[in-house]
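Omission of a single protein chain aside, the complex is shown with its protein chains in their original locations.
As written, the chain order gives the labels A and B, with residue 1 at the start of each chain.
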Amino acid sequence: MINLEFIINTLSLGSLYAMLALGLVIVYGILRLVNFAYGELIMIGGYTLYLLTGFTPLPWLFVAFLAVIVSMLTSLATELVAFRPVREKSLTAMLITSFAVSTLLQNAALLIISPRARAVTLPQIFQKSVLIAGTDVPWRNILTILTSIFMLALLTLLLKRTVLGIALRAAADNFRMTRMLGVPANTVISSAFAISGIMAGIVSIFWIGRSASVTPTLGAPPLLVAFVATVIGGMRSLTGAVVGGFVYAIIISLLGIFLPPDLLEFREAFMFVFVIIILLFRPEGLIRSKTSVERVG
Amino acid sequence: MNLADRLKSFSTPLTLATGVLLVAVLTELLGISLLVRIVTVMFVSMILVLGLQLFMGNSGILSFAHIGFMGIGAYTSVLFSMTPTAKELSNANLYPFLIPIHLPFLPSVLMGALLATFVAAVISYPLMRLSDAAAVITTFALLVIIHVVLVHWDRVTNGPRTLFGVDYYTTLWTSVVFCVITIFAVYLFKESRVGLRLRATRDDAYAAASIGINMVMMRWIAFIASAFIAGVGGALWAHFITSFSPYSFYLTETFVVLAMLVIGGPYSVSGAVVGALIVTAAREILRAIENYVNILQVFPQGFFGFTEVILAIVLILILVFRPSGILGSREISWPRFVRKQKATGDLDQPSAGVQGGSHV
Partner (left out) sequence: MLVLKDVHARYGAITALRGISIEVQEGELVALLGVNGAGKSTTLATIAGVLRPWQGEIQFQGKSILGKTPEQIARLGIALVPEGREIFPSLTVEENLRLGAFIRKDRTEYRRNLDEVFGLFPVLKERLQQPGGTLSGGEQQQLAIARALMSTPRLLMLDEPSLGLAPALVDQIFDLIVRLHQRGVTILLVEQNADRSLEIVDRAYVLNTGLIESQGTPDQLRTHTDIEGIYMGDKHRANT
């Protein structure tokens, strides 16, 4: 049934996925790096929430803020320690590195905390809902939508009105030329990783908000979503990432309604088949960007 | 070519095979059952790494789908090799038409490899056009799809639950023989016309195209050959471990096999062999430490994941300081112990991440 509840749920999911995809694309656009460790940034945000809500009396809003900061710092750290030294080598080396970092972080969480899921205390408001036009709408969904609107506006402001933002966009167009204008490569790349981390942190808040628990493998499902959404929307464009996130949410929600029950569990597989098909016919994604991905052969 | 020359051109695989056989003989003589287990698994891992090397080393493309094909090989071979009774006992939901099928061990392995190859062949041809990020994401997508199917198609695989009751067929000598055959196969591929052409596309796609090399076809052949080997590896592993679940064929395995390849050196057959050897040894030592710490109960919540953390750190260090791996794209051969290979590969070429490559 496509009713108001479905629409708001899908919008909320789409907002979440849009932010998710943005965090991935911002790094990809400049470095052409598909950051496998991105999912782990979300996981780390989640564990920060767990540790701070479980072991300190800090208010939830502050904890959420700290989770975002921690994700951002982790992202910067991975750039500094793992990606920067490999950057001059080759893209393949960077990809393998990101996979290694992902494994490292996952198993570090396993090692340091526990392989078992840990419950996270959620703020009161995540339990409540509000009555809109006769439907019970969870506050959580409304907050997701509002946050994503806010973040998108903030990001747009950054990218369009600040020199750093212009430099980031230029770097996504042509990284080498940007350097030749005197823009320091490290600043640009670190900024991209920082933004990526912030997005991951925010996503972690709302992702945990749905499941109320965190495990070391928490990062895998959102990573997959980010991949698919990014591919759908076009790997180079930020608008594409947002569109991709929403399209993914719409499709998966529709699949949830219309798939026969025994095929329901294969939803993810269907989404990925969708990805492959898109990549075959439109390697540059659904949204046309000014420059296209190279196809050889 | 006389016999001496013939032998010389095969000196790499012969040396490697000799080394592998020596390890097997030594293990057999020592007679420690734990060591026999470790070494058997090592040889099976070696087969998997060799399969990955065949595709990655020659085409320069990072493929995440490899372990997915291992899983297909494992489950398929098991469906053929288990007796009907065993099958009924292990999976209550199994499709009835699958129950009476029963083949001896070797044909079952073959069936596993063939299905893996078939799936690879059908799905991958259009993918071979893609480059860089698109190819990586697609092969990763393949891994996920295969995993999801294995986890949810419980009428075939018993779903996320463990599949029990597989017969033990993979002895030390079984795995060694398969391993030696694989070493030769992968080496022969490397030196074959397909292998040469593929490496030409790896080094310079446009130049290769300009001399008429059909890159898509070459990549495809390598991909399905690699899937075949993965299928064999999966089948062998299934008949060693005798019970498994789809989670054995996902991200951790992918990481380990990738680590073995990259640490040893992705551009040579010797690299695959050496990588498997070193990483297996390292893992066993690290796991022993992990178990020891767990027994001592130093950490109340358990000490897990230590092995993978160390392995990941080592992998990153190798990528930073020695991207061509320990062997640095050289092949081991006899009499001169290390024979230099000509081209270095994609891993230590100047970055395409610094936009535009080297053309100004």
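Criterion: a residue touches a chain if its C-beta (ideal position, glycine included) is under 8 Å from a C-beta of that chain, and two chains touch if they have at least 3 such contacts.
These numbers come from a predicted model, not from an experiment.
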item: Residue among A:Ala117, A:Leu158 or A:Ala185 that touches the chain left out of view; value: A:Ala185
item: Sole residue of A:Ile166, A:Ala194 or A:Leu255 that reaches the chain not shown, by the stated touch rule; value: A:Ile166
item: Residue numbers in chain A that touch the chain omitted from display; value: 163, 166-167, 169-170, 172-174, 176-185, 289-291
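One rule holds for everything that comes next: only the chains that are shown with their structure count from here on.
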item: Chain A and chain B: spacing of chain centres that average the CA atoms, whole Å; value: 31
item: For the chain B and chain A complex, residues of the former touching the latter; value: 60, 62, 123, 126-134, 136-138, 140-142, 144-145, 148-149, 152, 205-206, 209, 215-216, 251-252, 255, 258-259, 262, 301-306, 308-309, 311-313, 315-316, 319-320, 323, 346-356
item: Contacting residues of chain A [partner chain B, same complex]; value: 28, 31-34, 82, 85-97, 99-101, 103-104, 106-111, 113-116, 174-177, 185, 216, 220, 224, 227-228, 231, 235, 265-266, 268-269, 272-273, 275-276, 279-280, 283, 293-297
